[in-house]
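Here is the structure we will look at, set down as structure tokens.
Only a single protein chain was left out; the remaining protein chains are all shown in position.
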Amino acid sequence: MKGKSRKPIKLTELIDQTMAGKKDVNGGGKAAKAGGKKGTEKPRQTPLVGILDIDLSEVKKRLGAKTSDIVYREFVAGGCDGVPMAVVFVDGMVDKIAINNGILKTLLVDVHKIPPEAREGKREPDQWIKSALLAIGEVKEVSTVDEVIDAVLAGDAPILVDGMTAAIVTGVKGWPTRSIAEPDTEAIVRGPREGFSETLRVNTALVRHRLKSPDLRVDSYKIGERTKTDVALLYIKGLADEKIIGEAKSRLKAIKVDGILDAGYVEQYIEDQPFSPFPQVGSTERPDRVVGYLLEGRLAIIVDGSPFALVIPSEMNTFMQSPEDYYDRPYTVMFLRMVRAVASIGALLLPSFYVAVTTFHPELLPTPLALSIAAGREGKPFPPFIEALLMEFVFETLREAGVRLPRPFGQAVGIVGAIVIGQASVAAGLVSPLLLIIVSLTAIATFAFPSFLMANSIRLVRFPLMLLAAVSGLYGIVWGLIFLTVHLMTLRSFGVPYFYPWAPASERAILSDTLVRAPLWGMRRRPDIVRPQDPIRQKKGMKPGPRRKSGKEANESGESDE
Amino acid sequence: MKAVSRMSSSPKGSKTEISSYQGVMVSFSITIGTLFITITREVGSISGMEAYIAVPAAYLIMTILLVPVFLFSSRFPGKRIGEYSQIILGGFFGKLLSLALMAVMMAVAALVLRNTAEFWGAALMPETPVWFFLVTLLILVIYTLMNGFEVYARVCQVLFMIVIGSLLFLVIASLIKVDLENLLPVFYRGWEPLLRGCLRVAGIAAQYAVFSAVICGHLRDARTIAATGLKGWLIAGLLLSLIMLAVQGVFGPQQMAKFVSPPLELAKIIEIGGVARGLEALLVSSWIIAAFLQITAYFYTTAIIMTDVFPRISFPTSLLIVSAPIFAGAYLVNDQEQLFALFPVLRTYLILPVAITAFGLLITVAFLRGMLKNGTPSGQKEREGME
Partner (left out) sequence: MMQKLAVFFVILAVILNITGCWSQKNMSDLAFVMGIGFDVPPEGADAQMHEYLSLQIAVTSAFVQEATGGAGGVAWVTSALGKGPADAEQSIARQIGRVVFYGHTAAILVSKERAEKGLRGILDAIERYPGFRRSIRLFIVDGKAKDVLEAQPKLDQISIAAMLRMVRHTGITYDIPFGDFVAQTESETIEGALPIAGTVPPGGYSTEKKEAGSEVGGGQEGGGAGGKQSGSDSSKQSQEKIVHMGGVAVFREKKMVGTLEGQASNGFLLFKEQFHNRIYAFETDEFGDMSVIIRMLNVKPDVNIVKGRLQIRIKTVFSAGVVHVETAQDFTDKHIREKVTRVLAGELADAIKQAVTKAQSYGSDVFGFGGQLFRKNPKLWKQYRETWPELFSNAEVQSDASGTIIRTGIIRQSSS
């Protein structure tokens, strides 16, 4: 797949070729790691001529000769009678040390260290530049001006060589990137604290580091006509279902837009049902979580420029799980998941319930509570629904404001705002005190979601439910819940039913990883809804406990006593 | 830019296959509905003291009625009654039979819809006019069925737990208040009350038979069809028997007969620790779910039979066509008396005979034509010709 170097061609032939619109099949991906991207057709590629001046001026014309951050370094390699070359790069996107030491130094200085005999019979520059001199790890050859320009803009440094119709692209990417930090949105108590950063390569490295299997595939795509964002699709070959892989690839390739700025863009272009309030593509900032999902047979999409990785397929369950769930012991996890389940139901239903009961069914409350609520509602100007709506909006506003304020202000405004506004409105007789409790509880409950995507959905869905409750009481709430359930049942994420394992039901899966989590040594099979090709995760007999062998034998065989 | 392909394509109303577990859920859900209300009322007032025996006995006996259904569904796996009736009796008579079944189902559907709406109105929001409940229910049903039967099956799976849970809770919470004096002595009036009660349940069995005849079309595995249908039927029967027992045990036959909806009264009695009163609103809410599942089944059955009779109508159209008369019927029944009188009459004296005739006819003709042989389903050629 390397571009062949051709002999310098005549200008007339060059013109003929361009008029004929000849297309080149270009070389594939980077060395070693990935399965390459397939060649995409580029219209009207301008091939390199082989004459440095022409090629370089073509490049300069396209990029702008006066562009201040693009450097055109022309030099002559190999001494005064050597070969003229030029290296083009973007200042700020390249690792200057690599260029200086790996390219310039070797070609300008070290070339002299090669004894003349070694140069015998190897006059063609291509024979000795790449294979003998260039001290750069990653090189590939390209043969059109367009590719040269793409390479420059991607952060590589192509070397144009007089006499070669191919340019040598050196991989010297090195731009400033945020250091690995704890992810803000997914803090956990026990577990690794590494989060993705904005550079694709760093992120894939983080994943690779945790998943050293040779079956891990990283397919990369460039999506976005102008941004040409690198997007990588990760999966474990032989584990992930081929159909899902094919589907993911086709969806990614079908995205033809101006630009991709964040993983969220990609998510919105590939999801199954854009009109549903529920997320169908999971997103996470944690490499350990990505690896966990990959091991289940799912796929991950990492987008350059975004610290969030997308996980497909994603069903309801994955949005309700936190990675900590696997690092802790089963009882703890069971308890925490129960708490989360209750919190999610509360977040969804509490305000609606309040509205429904106070508006339609006061007989539902125990008498003392009913009387004190009625007392609290004496003289309040708004019906419960308007009150609830008002307070919810106030709270959402506070939350939004808190996000945007700089940190020292944010916390103060959040707390003070909530307390002061809440208390003041009760004292002023605007809302009833019970409502305040409910709104606060709801807000806290939404924070209990491990996935903020789902938390946002619940926040959204809460409002229509409140409306339904205000109009038809408990009947409205139940109606809304049925509607929601039906909707959830129709959702699929890349072919996986959203409400798995509740429906279609799989008792084994319900017991092993939803509200209760089986002990790790009991989870022998992978979730079969993603149809992994290799369903067995681990062997039997992983349960810890004293081994039947005697201590002496165990020691001899090198096992540790448990 | 939309995603290129939807991996979730499932043509609406067509033969999506459901697992046998889902089948049980569906069978159960379509039986329960608001049946526990009507059964306790009807059998309670007819059978009096023997009501709590009548229900389980009838349930067990009426399983006989279901035998032909499962027989046919095993012989013609993946086919509904609308289809295999045409195979057995020939196109015209088969369609006629299906039409007859469809008509009676629609009549009952209208009544069930109305009854349900009345019940919720009375229980939760008495001032709300009935059309509100009818229309909102209709919207839910149509939304569910538009997305295909598989969605409905999944919804049943998820929601039936709530239904079973709430009914079991009702039974268990009221067990303390059961007075044995309300349950004994029995049979001092002879067998007649028991038998009349059983007849009522027979009407329900007939209805369930028609349901199953349609829904078993979604189960491919011939061997599990009978097991699935029976399981759903018997679980429902068990639950209904328990409720009947609880209602009669707490209230006694005399009082039970005067209630419009005995389980609701039972729910009102529940007091846990003196705090949890008024739970009936919550329980009624869960019964909304049960009713919704059953009504969706009615609509599905009638609409799909219509597509079998008139193959050129697509399922969504058929659904809309069927909804109109059902809704109209439900709305126009304006009389409590009509409601209470028509209901049992329709079920026992209309569906039961029609169903018995229909299945009897099918069995006879199929037997004569030798279609009931063991092994591979017969009529294979016709089947392929029709597909």
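List of remarks:
Letters A and B mark the chains in the order given here, with residues in each chain numbered from 1 onward.
Please note the rule applied: a residue touches a chain if its C-beta (ideal position, glycine included) is under 8 Å from a C-beta of that chain, and two chains touch if they have at least 3 such contacts.
In this text, all values refer to a predicted model and were calculated from it rather than measured experimentally.
Among the residues A:G305, A:P330 or A:G376, only A:G376 touches the chain that is left out of the figure. Of B:F93, B:Y143, B:F169 or B:Y331, it is B:Y143 that touches the chain left out of the display. Summarising the interface, chain A meets the missing chain with residues 358-360, 362-363, 367-368, 370-380, 383-384, 467-468, 470-473, 476. In the full complex, chain B makes contact with the omitted chain through residues 122-129, 132, 135-136, 139, 142-143, 146, 181, 184-185, 188, 251-252, 254-255, 265, 268-269, 271, 274, 277-278, 316.
Definition applied: only the chains that are shown with their structure count from here on.
By the touch criterion stated above, chain B contacts chain A in their complex at residues 1-8, 18-19, 21-22, 120, 124-125, 128, 132-133, 136, 140, 143-144, 147-148, 151, 153-155, 157-159, 275-279, 281-282, 284-286, 288-289, 292. For chain A in complex with chain B, the touching residues are 243, 247, 250-251, 254-257, 269-272, 274, 360-361, 363-366, 472-475, 477-479, 482-483, 485-486, 489-490, 492, 494-495, 497, 499, 502-505.
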